[in-house]
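With one protein chain removed, the remaining protein chains of the complex are shown where they sit.
== chain A ==
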Amino acid sequence: MIKAILIFNNHGKPRLIRFYQYFAEDMQQQIIRETFHLVSKRDDNVCNFLEGGSLIGGSDYKLIYRHYATLYFVFCVDSSESELGILDLIQVFVETLDKCFENVCELDLIFHMDKVHYILQEVVMGGMVLETNMNEIVAQVELQNRMEKSEGGLSGAPARAVSAVKNMNLPEIPRNINIGDINIKVPSLSPF
């Protein structure tokens, strides 16, 4: 079982936290701090598995993490999960984020935290791996987003109208028709 999924940046600021086991709020923050402390000490060429934290689940759990540019993706799992499998799962999750956000970067995760949660919900449910097929996940997320958009309702109409107008592809209406000096050549008419 996956006990927790944490994403934080190189300075330890959380970008996404999801716990599949109940922890009090201050406990959650402590776990994040401790995990960051353990993971940030690691060199780049050592293995991706860590043991030795004591806060979650005692001795049975490991931290499996991957470091992508400025973000650490950490999965806390117990012994019933295959470690290499989880490594692959992290890769699948990141690639899915990439597909959904088009070249995902940290800012995307910051400003669209809820969307990231919805994507994660399609991959891991209740601490168990739900779906690993990227295309399937992306398709489902797309459909759900469409459903949310379609039932925007009346209150959303003004905002939608504004964004629609902004995005409208109107051809440029020329405002200033600048007729510069035109040499109109008048043909010289012969005198009658």
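Brief remarks follow.
Everything below uses one rule, namely that a contact is a pair of C-beta atoms (placed from the backbone, for glycine too) under 8 Å apart; a residue touches a chain by one contact, two chains touch by 3 or more; residues count from 1.
Methods note: contacts and distances are computed from a predicted model.
This figure omits one chain of the complex; the name its UniProt record holds, of "cAMP-regulated phosphoprotein 19", "AP-1 complex subunit gamma", "Auxin-responsive protein" or "Serine palmitoyltransferase small subunit B", is "AP-1 complex subunit gamma".
Check A:4, A:50 or A:77 against the missing chain and you find that the one touching it is A:50.
Only one residue from A:78, A:98 or A:131 touches the chain missing from this view: A:131.
Contact residues of chain A toward the unshown chain are 14, 16-18, 20, 22, 25, 28-29, 43, 45-52, 82-85, 87-89, 92, 110-115, 117-118, 121, 125-133, 135-136, 140, 143-144, 147-149, 151-153, 155-156, 159-160.
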